[in-house]
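And now, subunit A:
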Amino acid sequence: MTDTPLLQVRDLQKAFPVRGGLFNRPIATANVIDGVSFDVPRGQTLGLVGESGSGKTTIGKCVIRLIEPTSGQILFDGLDLMKLSGRELRERRTDMQMIYQAPGASLNSRMTVGQIVGEALWLHERLNGWAARDRVMKLLEVVGLKPEHYHRFPHEFSGGQQQRIGIARALAVRPQLLVLDEPTSALDVSVQAQVLNLLSDLQREFKLTFLFISHDLGVVRYLCDQVALLYLGKLVEIADVNRIFDEPKHPYTQALISAIPEPDPDEKRAIITLSGDLSRRRPTRGCPFAPRCQAAKLEICDTVEPPLIETGDGHRVACHLHTGAQA
Partner candidate 1 sequence: MTFSRSRLFIFSLLICFLGSFTVLAQDDENVLLYGGNQDIDNIDPAVGENYSINAALVSLYDPLFILRGEEIEPLLVDTWEVSDDATVWTFNLKQNATFHDGSPVNAAAVVYSFNRLLEIQGPPVYRWAGIADLTSAQATDEFTVQFTLLQPFAPFIGTLTQLYIVNPAIVEANRGEDFGQTYLKEQDAGSGPFTVGRWEIGNLYEFVAVPEYWGGWSSENHPDRVLWIIRRDSASQVNSLLANETHIADTIDLRDAERINGTEGYHVESNAGLFVNTLKFNTQGEYTSDLNVRMAVSYAMNYEALPQVLDIPVELMPGPTPLGMAGSVADLEVPTFDLDRAREYLAQSPWPEGGFALDYVYVSGLTFEEVAGLVLLEGLAELNITLNMTPMLWPDMVASCSAPESGPDIVNIYTQPAYLDMDAHLFNQYHSTQWGSYNSCGFYSNEQVDTLLSDARVTGDQAARLEMYAEAQRLIAADQPAIWTYSQNAVLGFNDCIGGYVFRPLESLSVLFRDLSMDNCPTA
Partner candidate 2 sequence: MPETLLDIQALHVEFKTFDGVSKVLAGVDLRMERGDVLGLVGETGCGKSLTALAVPRLIPTPPGKITSGRVLFNGEDVLQKSPNEMQRLRAKHLGMIFQDPTTNLNPLFTIREQLVDAVLYQRMDAQHVPGRWKGFLPSARQTRLNAARRAVELLGLVGISDGDKRISDYPHQFSGGMRQRVLIAMALAGEPDLLIADEPTTALDVTIQAQILNLINDLVKRLGLSVLLITHNLGVVAHTCTRVAVMYAGRVIEQAPVRELFKNPKHPYTRGLLQAVPTRHTQRGDLQGIAGSIPNLNTPPGGCRFHPRCPQVMDRCQVAVPSNVVVGQDHRTECYLYPEGA
């Protein structure tokens, strides 16, 4: 599969108005996402990693236009989603679905499983009655639920099962792209493993492309082909999963990886502890990460914002230490 990537995001930007003044008019904008570009090749998984507040979920929702981006290009299978009208967009929704972080909250508690999954079929294929029922049953089977679950309400299920219902609903419209927004972060470890395996199997079976949003590097390493790291709405590093974990270049990536608590008491690594926390107020100039950076800081870090630069093998990083600025 060397054709064009299924999803190409170019210079995505999302700004929220900051209101103020006597009449509460927008007086400024805050960029939550600032010029993010990446590709997701067909059938592969891109992991989008960052701390809470880094804008990763916003990117996920912008990609399938659940949120309107301020600017940028989103090419899905070569088609620019930004140019679609409301109706056209609604039709294209078939191709991309989202799986949510809180499995319970993403299901309408007033509807039965059958209705929830069935609604997707009705909306896209105007399928109802027995035909829909059969399809729903099949989908339930695919995600590992039983036929007798058809008539039950979401609250009667465990978190893992609820997430399966969500997956079944997403699969009902035969999508090509799934945006997975921390699909396992609300689940227990044992269940998380089940869901991760299910996703992995489904990807193979249905040739799905995943945009996997997570803050858990362990899971990302397990499921993703590429990883993109996000800091304050900007990409700081993006590369193959192995490269990221084997030779992380950006100090932020290094710190994140070192902070993963491995369940092994013997593994005594030096944990790089970042000072402070992700502050919503990014510095006005220079590298946004500079105030917390543990690496040897350069003068330029406080003045010039480092661009995202390819350092070989599709490994891109935004850090002055790696952009030849040392000199």
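We take it that a contact is a pair of C-beta atoms (placed from the backbone, for glycine too) under 8 Å apart; a residue touches a chain by one contact, two chains touch by 3 or more; residues count from 1.
On the choice of candidates, all candidates are chains of the complex that A comes from, given by their letters.
Computed from a prediction, not measured in an experiment: that's the story for all the values here.
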Quiz item: Which candidate among 1 or 2 is in contact with subunit A in the complex shown?
Solution: 2
Quiz item: Where on subunit A is candidate 2 touching in the complex?
Solution: 51-52, 158-161, 188-194, 196-197, 200, 215-219, 221-223, 245, 255-256, 258-267, 271, 273-275, 277-279
